[in-house]
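== chain A ==
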Amino acid sequence: MSFRFLFQTLVHPRNVVKDLGDAPTPQHTTVALHGSLQIRHVDAGSCNGCELEVTSAFAPVYDAERFGVRLVASPRHADALLVTGPVTKNMAEPLRKTLEAMPEPRLVISLGDCAHDCGIFNGAYGVEGSVSDVVKVDVHIAGCPPRPEVIVEALRGLTGR
Partner candidate 1 sequence: MNGATYSSLLEIAAGLVILCAFVTLWRRSLLAIVRALAVQGIALGVVALVLGLHRRDVVLIVVGCLVVVAKGFAIPTLVRRVLANAPMSRETSPLVNVPSSLVGAGALTFLAYGTTRPVVALVSTSAGRLIPLGVATLLIGFFSMVVRRKAVSQIVGLLLVDNGIALVAFLATAGVPLLVELGASLDVLLVVVVLRVLAVQLWSKFAVLDLDQLQELHD
Partner candidate 2 sequence: MSQVLVAISQVAAVCVGGPLLLGLMRKVRSRLEGRVGAPIYQPLLDLRKLFAKQRMRPRDSSWVFGAGPVVLVATVVAVTAVSPLATTNPPLGQSSDFFAVVFVLLLGSVLLALSALDTGTAFGGMGSSRSMTIGALCEPALLVAILAMAIAARTSNLPALVRVGLNHPTVIASPARILALASFLVVILAESGRLPIDNPSTHLELTMIHEAMVLEYAGADLGLIILGESMRLVFLLGLFVNLLVPWGVADRPGALYFAVGLLALVAKVAVVGVTIAVFEVFTAKMRLFRLPELLAGGFVLALLGAVTAVVAR
């Protein structure tokens, strides 16, 4: 590793999708987030397709962190609960508990088509229902799985940046 490389990366980040457009108009105005959004992610029974895209949204190319969004380790630290997948029977209670563990004001974001209507898992024996059957959903991000741009777009709608 040369110092030239170090300097270059410090000044000009590469690989980044630079232009994601202007900040969209805030979708959710009830909560004053002031450009900062901490997310607790719960996988309620997803096929992991959505997880890949979420990871991608926070990875170097899309870098959601530059808009003030961060994934955190505890629901206590979170403003929003990001739920993926249909809610399986075993995850319904932990999902409720996670929401209860979050301080007000709090949001629930469901991500992916499964979270909305259970997708292909609809009616499967281990599935309790969609996310909105278990907790009240504020924002939904559609797609199977949603593209990282869409995820970033939706999160920017929340932070307002």
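The rule is short, and it goes like this: a residue touches a chain if its C-beta (ideal position, glycine included) is under 8 Å from a C-beta of that chain, and two chains touch if they have at least 3 such contacts; residues count from 1.
As a selection rule, all candidates are chains of the complex that A comes from, given by their letters.
All figures in this text were calculated on a predicted structure; none of them were measured in a lab.
A.B. asks: If you had to name the candidate from 1 or 2 that touches chain A in this complex, which would it be?
C.D. replies: Among 1 or 2, only candidate 2 touches chain A here.
A.B. asks: Spell out the residues on chain A that touch candidate 2 in their complex, using ranges where they run on.
C.D. replies: 1, 6, 9-11, 13-16, 18, 32-36, 38, 60, 63, 65-68, 70-74, 76-77, 79, 101-105
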